[in-house]
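Here is chain A:
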Amino acid sequence: MTANAAPLLRLDHVGKRFGGLQAVHNLSFDINEGEILGLIGPNGAGKSTLFNLINGVFPPNDGRIFFSGIDITGQPPYQVARHGLARTHQIVQPLTNMTVLANCTVGACFGRENLPLHRARQIALEAVKIAGLDDRREMLALQLTIAGKKRLELARALAARPKLLLLDEVLAGLNPTEVEHMIGVIRRIRDSGVTILMIEHLMQAIMSLSDRVVVLNFGEKLAEGRPAEVATHPQVIEAYLGDPKLAAELEGHA
Partner candidate 1 sequence: MVRRPFFWIIALVIAVFAALPAIGNNVEMRESLVLACVYITLASNLNLMLGYAGYINFGSIVFFGLGGYICVWLVYAHNWPLLPSLLAAGFGVSALALIFGLGILRLRGHFFALATIGIVEGVQAFAENFSPWGGSSGIYISPAVFKPFGGAAEALWVIYFAMVAVMGASLYLSYGIKSSKFGLGLLAIGQNEDAAAILGVPTPFYKALVYCISAFLPAITGGLYFFKSAFIQPSDAFDLTLSTEAIVICMLGGQGTVTGVALGAFLYEELRGYLLTSPTFADFQLTIAGVLLLIIVLFFPSGLMGFIYSRFPRTQKVLE
Partner candidate 2 sequence: MKRLYLLAAAAALIATPAFAQNTITIGFTDSVTGPLNVDSLGQTRGYEFWRDEVNAAGGIKAGGKSYKVKFVSYDDESVGGRVQQLYTRLINQDKANFLFSPYSSGLTAPAAVISEQYGKIMIDSGGAEEKPFEQGNKYLFMVITSATHYLSGAIEALKEKDPHAKLAMVYSDDPFSKDVLAAAAQQAKAAGLDVVLDESYSPSTTDFGPVVNKIISSNADAFLGGGHYSDGATLARQMHDQKANMKWMSILVAPADDKFAELGPAALGVTVPSQWEVQVSYKPQFGPTTAQFVKAYEAKFHAPPDYHAASGYTDGMILQHAIEQAGSVDPEKVTAALNAIDVTTFFGRIKFATDPGHHGLQVGHKMVLAQWQMINGKLGRQVVWPTEAQSANLLYPMPASK
C-alpha cells in the first residue's frame, strides 16, 4: 500500500437520481489496493445505491467510475464482474435450487478469471472452505439458515477471485460468536491480497476493521479519513445525532 500508486477504484463526481430524489450526489473518493475501506452513514444515506452504481446494476447520471484505471461507468454487472469486482447483498440473493457448491462454482466460472468448469469447481471448493460451509456444500441454498446464506454470499464472491470485494452488511443478523468468526474471515481475505469496500452498521466492527472510513449523508460525502479522525469529526457527530444510538456508539469508540 504505497501512497502514490494508482487507486484500485476511483469515483469521480458520481451522482444518481431516482425521479426527484438525489440518492447520490457529487461523490468522489478512491480505494487503494490492499486496504479495507468502511462506508458508513445513516439509513437512506445512499450506501447500497452506491454499491449498485459501482457494480453496474444501474448507471450513474453523472460522473465516472474507474476500476484499475479502466472506465467502467455504465458497464453492465457481468462485465464489471469480469474485471475482478465481486459483491455480497444486504438481502441475500442465493441461487435457491442449486447446491452451495454450485452457487460458488457460478462465481468462479464467471468471475475475474473466466475459468472452465472443472477448474472453477476446485476454486469453489476452496471458497466454500474459507467461508466455513464445507460441511454443507451439497445442501441446496434454500435449505441454509440466514447466517448460512450470508456465508454463501461471501463464499460465492470469493470464488470469483476478485481484486475488489464489496461487502454489504455481512455482519447484520449474526450473533456475537458468528460476528467474531466473520471478522476473522474478512481479515484473512484482506491478508490474501483482496481489497475490500464494506458497508456496515455495526460500528465497533467497522471501526476496528477499516483502514479508512467514508461517511455518507443524504448521498453526499460528509467525511473521509482514518476511523479515529472520522469519529471525532463534528459534522459526522451532528449527522448522527438524528440517530442517537449510532452517535453514542461513535463517541464511545472514539
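Keep this in mind: a contact is a pair of C-beta atoms (placed from the backbone, for glycine too) under 8 Å apart; a residue touches a chain by one contact, two chains touch by 3 or more; residues count from 1.
Regarding selection, all candidates are chains of the complex that A comes from, given by their letters.
A quick note: this is a predicted structure, and the numbers were derived from the prediction, not measured.
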Query raised in the report: Touching chain A in this complex is which of 1 or 2?
Result: 1
Query raised in the report: Where on chain A does candidate 1 make contact in their complex?
Result: 55, 57, 76-79, 81-82, 86-87, 89, 93-98, 102, 105-107, 109-111, 114, 116-117, 120, 156, 160
